[in-house]
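One protein chain is absent from this view; the other protein chains keep their places.
Each chain carries a letter (A and B) given by its place in the written order, and its residues are counted from 1.
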Amino acid sequence: MTTEAKNKPKVAFFDFTSCEGCQLNKLNLENDLLDILEHVDIVEFREAMDDKAEEYDIAFIEGSISTPSCVERIHDIRRRAKMLIALGACATQGGINAMKNLQPIEEVREAVYGDEKYRFPTLPAMPVSAIVKVDYKIDGCPMSMPEFLKVLKSLLAGQEPIKPDSAVCVECKLKENECVFDKGMVCLGPITRGGCDAICPSFGQFCTGCRGLISNPNKNAMLEILTEHGISLDEAKKRILLFNSYDHSQSMPK
Amino acid sequence: MKKYQLNKKQLPSFIDHLKKQGTVFAPHKKGDASYSFAKVVESDSVILEYNRTLNSIKKYFLPPRELLLSYSRKDNSYKKGTIGKEKKIFLGVHSYDMKAVLKLDYNFTEGNPEENYLLRRRNSSFIGVSFIPDEFHFSQSVGMPVHDTDGFDIYLEKNDDGYTVKIITEKGEKLIKEFNGLCDALDISSNHIQFQNKLKYNYNRLPEVFEQSWNAEVWEEVAKRCVGCGTCNLVCPTCYCFDVEDNMDLSLQNGTRDRSWDGCMLNDFAAVAGGENFRKSLADRQRHRIFRKFRYITYITGEPWCVGCGRCTAYCTAGISIVDIVNQLCDEYEQKYLNRPVEQSGLNLEGL
Partner (left out) sequence: MSIAISDIKTQELYSPDISEIIAIKRFTEKEKWFEIRLPEGRSLGHQPGQFVQVSLFGAGEAPISVTSSPTKEGSFELCVREVGMLTKIFHNLKVGSTIGIRGPYGKGFDVESFKGKDILIIGGGIGIVPLRSLINYVIDNRKDYGRLIILYGAKTPDELLYPDDLKLWDKSNDIEYHITVDQGTPEWKGNTGVITTLIPGLDLDLPNTITAVVGPPIMYKFVLMSLKTKRIPDKNIYLSLERRMKCGVGKCGHCQINHSYICQDGPVYHYPELKHLQEAI
């Protein structure tokens, strides 16, 4: 199916504070990428090309908001975008960047920039949704490719993507994976939002919680599971907060 | 009942014999310390001495993910997914997993007999094998001793040299007919196998307990430890709830309607469009899960819908034990409604 260029939705990708791994990941779509280009016009994509448009049908945002200029820029993009989608853990939940919020911000600034710190104003790292309305989130570090495709297809077909709200364990069980706890590891799969097809446990690796937690996560019970399996309470909290400190550090049991 | 002796070293040739008659599925090693049913390719990779498989053989009749329809949005046409009619032989099934299949037969035939399940379920033969109960099995307490042969065509009972082969049905007789090399059965009597793990009451006393258990304290207690991951539902051999989802390919025209296993412990299982969730709390969901095993279908069929395989407990990372929950319900029932400990009922099958 070929859509006339003038009817194709304009899609743009923007990156904020991040490693840009999610963008690279998209280029890994290979075969699918050409099919996607049948349906959309990519107008802004730093890793891929250098064109600009005034307005976007869909703006994909990668990275967290961590400086005053990020705030200004995301407002500008939001104004020009009919739909705004956060891509990857940094954008959806602050990600690893938000760990800096656990320490006094001036100390962090000094540690990173030293004497030059006055030239680099900084803010606590925030998910995009802390500043502007986000229409949809694609989780993961890097963002999940199957989920990205699913969301894109839904939107292009005029539908609303459904956000999975069950744990990674569900996908492990559907694939009949041996539980990584039974391999002697500890895993955040029981409270981490699925949708990644349990990719890490499927390769024998524990889940780090990069997709954020399910709704109403029972953090107390998860801490108990982790400590019962031999790690200290302090370590258990750190594991949960690795990707989730923006949303969950305040509510973490003392 | 006809009996033979199958010596250990004959096992691969016995499996080869079965393979000539259909696709054979049997337990194999999986991961570091687990087992899983899989299609037999190499007969000597089959493991008949195992504690439990990750999933039960339910997965062959109600696959974890299944294509219901493939559709085209262009003209709103569709066709059903195809279901193979191959002959299937399940080797090395434990008695509780066989019973679970018989229970699913009820669920998928009662009311509206479902084509997808039944087409897969037909043309299946079952060869059971005895097992040594570990700390999680409690199938005897729900009425299924190790050597329960209900549903099997052939049953293999472990002995020192191999297996006593018991022919249960005509179908079983046919499966074994042309296999040369079976010896006369050894003159040994079947040994009763004890379970370490037990329900406090035998299953036939549980309905009176569950009658009074709606407001039990256990639910809130368990909910404190539960993370709602749904593992207990997904590994249960008698859980059959499913979700259905439409997926599209990149043409945005063609796609598939797929179903996959679902679980009543998950957040949105009972949520409707518009936001209302009819079982919001983990306590409500735990109660629903356990009531589905011991009260709801039991109320209609008179049978427990738990087969005592121990999977929900063995695979729960929080260590929540279904036996502990039921036993606590029994304790609470005694304290609140009987005011005295109850002697084990005369109908108890333990030790028979």
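Assume a contact is a pair of C-beta atoms (placed from the backbone, for glycine too) under 8 Å apart; a residue touches a chain by one contact, two chains touch by 3 or more.
Remember, predicted model here, so these are calculated numbers, not experimental data.
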{"item": "Contact list for the unshown chain, restricted to visible chains", "value": "A, B"}
{"item": "Residue of A:Q159, A:N216 or A:S232 touching the missing chain in the full complex", "value": "A:Q159"}
{"item": "Of B:K3, B:R73 or B:H147, the residue in touch with the unshown chain", "value": "B:R73"}
{"item": "Touching residue (missing chain; options B:P64, B:G151 or B:G172)", "value": "B:G151"}
{"item": "Positions on subunit A where the hidden chain makes contact", "value": "157-160, 162"}
{"item": "Touching residues on subunit B - with respect to the absent chain", "value": "68-69, 71-73, 76-78, 80, 102-103, 105-116, 118-119, 121-122, 150-151, 214, 240-246, 248, 255, 257, 259, 262, 264, 269-274, 276, 278-279, 284, 288, 291-292, 295-297, 299-301, 303"}
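As a working rule, only the chains that are shown with their structure count from here on.
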{"item": "Separation of mean Cα positions, subunit B and subunit A [Å, integer]", "value": "38"}
{"item": "Subunit A residues touching subunit B - in the complex, by the definition given at the top", "value": "1, 32, 35-36, 38-39, 149-150, 153-154, 156-157, 162, 165-167, 169-170, 173-179, 181-184, 187, 189-191, 214-218, 220-222, 224-225, 228-229"}
{"item": "Subunit A contact footprint on subunit B (complex, rising order)", "value": "30-34, 36, 54-55, 59, 64-65, 73, 223-231, 234-235, 245, 247-253, 260-261, 263, 266-268, 282, 315, 317-319"}
